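Of the protein chains in this complex, one is absent; all others appear in place.
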Amino acid sequence: MQASILNVEKIRKDFPILQRKVREDKPLVYLDNASTSQKPIQVIDAIRNYYLNQNSNIHRAVYALAEEATSSFEATRDKVAKFVNVKNREEIIFTRGTTEAINLVAYAWGRKNVEKDDIIVTTEYEHHSNIVPWQLLTKEKGAKLEYIGIDDNGELILDQLDKYLETGRVKLVTFSQMSNVLGTITDTNKIIAKCKKAGVKTLIDGAQSVPHMQVDIDNMGCDFFTFSAHKMLGPTGVGILWARKEILEEMPPFHGGGDMIREVHKYETTWNDLPYKFEAGTPNIAGVIGFATAIDYLSQLGMLSVREHESQLTKYALEQISKIDKMKIYGPTDISKRGGVISFNYADIHPHDLASIVDEDGVAIRSGHHCAQVLMERLDVAATSRASFYIYNTEQEVDVLIKALNHAKELFKI
Amino acid sequence: MQASILNVEKIRKDFPILQRKVREDKPLVYLDNASTSQKPIQVIDAIRNYYLNQNSNIHRAVYALAEEATSSFEATRDKVAKFVNVKNREEIIFTRGTTEAINLVAYAWGRKNVEKDDIIVTTEYEHHSNIVPWQLLTKEKGAKLEYIGIDDNGELILDQLDKYLETGRVKLVTFSQMSNVLGTITDTNKIIAKCKKAGVKTLIDGAQSVPHMQVDIDNMGCDFFTFSAHKMLGPTGVGILWARKEILEEMPPFHGGGDMIREVHKYETTWNDLPYKFEAGTPNIAGVIGFATAIDYLSQLGMLSVREHESQLTKYALEQISKIDKMKIYGPTDISKRGGVISFNYADIHPHDLASIVDEDGVAIRSGHHCAQVLMERLDVAATSRASFYIYNTEQEVDVLIKALNHAKELFKI
Amino acid sequence: MSSADIYREIILDYYRNPRNFGKLENPDIVKRDSNPLCGDELEMHINIKDNKVADVKYTGKGCAISQASASLLTEMMMGKDFDEVKKLSKEDILENLGLTELGPTRLKCALLSLKVLKYGIYSYLIEKLKDTSSADKIKKEASGLF
Partner (left out) sequence: MSSADIYREIILDYYRNPRNFGKLENPDIVKRDSNPLCGDELEMHINIKDNKVADVKYTGKGCAISQASASLLTEMMMGKDFDEVKKLSKEDILENLGLTELGPTRLKCALLSLKVLKYGIYSYLIEKLKDTSSADKIKKEASGLF
């Protein structure tokens, strides 16, 4: 057993839920971090503190509470910008999550810029939220949706992108920086370089990457970038859309309502400056303010260390799981090409049954299609089981998972 | 001084922020409840408890935490349905707030049903979130947006509605059940009856009504209804869209992504059942769960008592404020026709200056256009000051406001 | 209930040796559905003759619970008269599978087949028998299963 680069014992003390027992007396082993992460007490307290002391609507009123709440809210924007290296704070737009961020782009940018016979390119390993909005848009516009396929190692076949780009009709290439099923880390630089050369815009779904590795948006050269707070120690109901200022300025607004306007008249209205133009209505103020603390927490650990910890743990888990007979593991075998997500299928045990069985030992893993049915079709499976790690997970917990898998083996008489 | 029907002293103990001092040593007098309400400790603790003990993504996983979180989340849906008297729980859709709920209708229902030269009717006292989405939609479709005007008492001139309905081109009449500036309670029944007769759909913005009076959606006969949790003791980032099942079933989805799908294939996708079809992506789980506790709190008080308390307080405040010389008060004088919202202008003092000055005495009132610039134009003012009440406000607090207004009088040498 | 109780001989047997798996050539009733939460899929084919279930088959993919329940349900239906099939309930299935107190998520696995059956009957009542009154009852029952 190797020592982690993180002080995991200390970290675990910040996550009260990890002390919890489930199924009567089993310590919780939480391995569904790709779905949502747990929250440290610091984040929970930040939310509480907002409601106890600062609660007020933001941006509009002049009284003391409103000024405090507004400045906490806007301070989060600065923190987010710094965390993913974005120079222009007004390019950071708060949404409910990655899903809303992508839909915002599809509606506001897509409906204006995508025309009949245009092509939008996505990939076979996307989450539904990076497929369905584009299905809706291309259907509305009579445009086409194309997929970059994956090879048997779970990596994108980038030659297929070249073929699409050659048509000259591609308007957007959209892909996740890390697959939520296979853990594959996309060769982002290569795709962006190809697209830039072809004058094609790129959207990166960073829902799985930003929580687990260092991301530098300004130096990446993409056009849109999205991620969710709840997968990176932050509250539910908060996400980020980043896009270049020039693009945001050209985009019509998405939701109409309070805060996004400059002047409303009966028959015409002008829009507020960025980022407010895209933030209509009372936002999730408590959530946004809590997110700042999550970013502080991750920043203190350092994203390089977070990645290092997870790589080590993933390596250990891959070794242990692959020792089990009749086990099929998906995704890249090269640890440098994957994040802390392991999908697998065990003999003829359906993932739901497997997840139910290991749950009895307190182990929370995900089973099903992981909102990636296109990938399931490609892998020719109905579902997979998935274990995914974060800063508080340990090799001991992997061992508990292995033991639980052995119970499944007995029950199913494998 | 009259005794309130509510035990206000006891209620105030549940709101820790009311113990706060602002501007160094002034007890907080929070009179901006129409913007957002304060939260009782029960709600704050419910959110905390979710993160401490249940945090997990919902609907999809089989492990213990996920089942607990899912059942708490779905229990809120039942509570909301019961609170506003909706029989079909699947008609309750969670959004970020009223603004998103209205935009959802404009995008998903509106883009399918509104055509060139159709008319959408709104009113002169709407919040921007019930104007701008319709401006965007009518502009896209070449349709028209028309306004029901208000009389000098701040009530709608319903004859104007008849005129619009006669054209036979009206597709939707949309209006708030209570004005957030004038406090006017709309004659909802009358409007709905007229629209039903004409076969025209109705949307009610209940952002100001649901927090302050008993609302019975099933018996109301409207087609869409929206409100926000944060104005009724609940968390920020949670709102409700209600619509009749038949309408929701006919509507195409709004956001594409996780949870709203039945089956995703590369080129076509089928939708999940209601309400999930309209709830794409990870929702504000903590917020929704906290909202259940807010509803419990209000239910325990009883909405008739809440309304009674506010009427009494509003009556007192109107009396006191109108005693001040050179004070102009807007909205109905008949207390039965208005909620606990008082807008006013004092001599030539601009509302921002007034709000800044009373803030020094710890009094939080709102100043500005209140996201109702169309109404400001109609009233021919740049802005108003607004005091708005809730269950924890007292006549003593009104007295503090009056004293603070006197300071303004001195400073501005009125 | 514990996994040891759920995954007993009966479920595993039906899962690994499904009865009536396949399709019918000219079915009177064809119904397909899926569980949006987990992706389980099920298609059921039924032939009705002389008001009795003359034949029934199903195809699908999913967990042991969902597949065993589908398999068992086809057995329970076979040869039954139409009114008896209409009355098959949630409790009948769970009892026959030996399942009690399933969590809400797994309960959906166990009941997908019954949901497909009920919607199949509903369509049949409406389309072939033009019977709307009892169809509505069945539809309500079906939508209450999830």
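For reference, chains read A, B and C in written order, and residue numbers begin at 1 within each chain.
The rule we apply is simple: contacts are C-beta pairs under 8 Å (C-beta built on N, C-alpha and C of every residue); 3 or more make two chains touch, one makes a residue touch a chain.
Since we're looking at a predicted model, the values are computed, not measured.
Trainee: Which displayed chains make contact with the chain that has been left out?
Mentor: A, B
Trainee: Which one, A:Glu67, A:Glu140 or A:Asp187, makes contact with the chain that was left out?
Mentor: Of the candidates A:Glu67, A:Glu140 or A:Asp187, A:Glu67 is in touch with the missing chain.
Trainee: Considering the complete complex, identify which of A:Lys13, A:Lys26, A:His59 or A:Lys337 is in touch with the unshown chain.
Mentor: Per the contact definition at the top, the residue touching the missing chain is A:His59.
Trainee: Tell me where the left-out chain touches subunit B, residue by residue.
Mentor: Considering the whole complex, subunit B reaches the absent chain at 348-353, 356-357, 360, 367-369, 373, 376, 382-383, 407-408, 411-413.
Trainee: Residue-wise, where is subunit A in contact with the chain that is not depicted?
Mentor: 59-62, 66-67, 70-71, 259, 261-263, 272-273, 276
Everything that follows uses one rule, which is that only the chains that are shown with their structure count from here on.
Trainee: Between B-C and A-C, which chain pair shares more contacting C-beta pairs?
Mentor: A-C
Trainee: Just how far, in Å, is the C-alpha centre of subunit B from the one of subunit A?
Mentor: Taking the average C-alpha coordinate of subunit A and of subunit B, the gap between them is 31 Å.
Trainee: Could you grab the centroid distance between subunit B and subunit C? Build each centroid from C-alpha atoms only and quote it in angstrom.
Mentor: 45
Trainee: For subunit A and subunit C, let me know how many angstrom lie between their CA-based centres, rounded off.
Mentor: About 37 Å separates the centre of subunit A from that of subunit C.
Trainee: Check each residue of subunit B and list the ones that touch at least two other chains.
Mentor: Those would be 60-62, 66, 259, 261, 263.
Trainee: Going by the contact rule already set, what residues in subunit C reach two or more other chains?
Mentor: In subunit C, the residues touching two or more other chains are 37-39, 41, 106.
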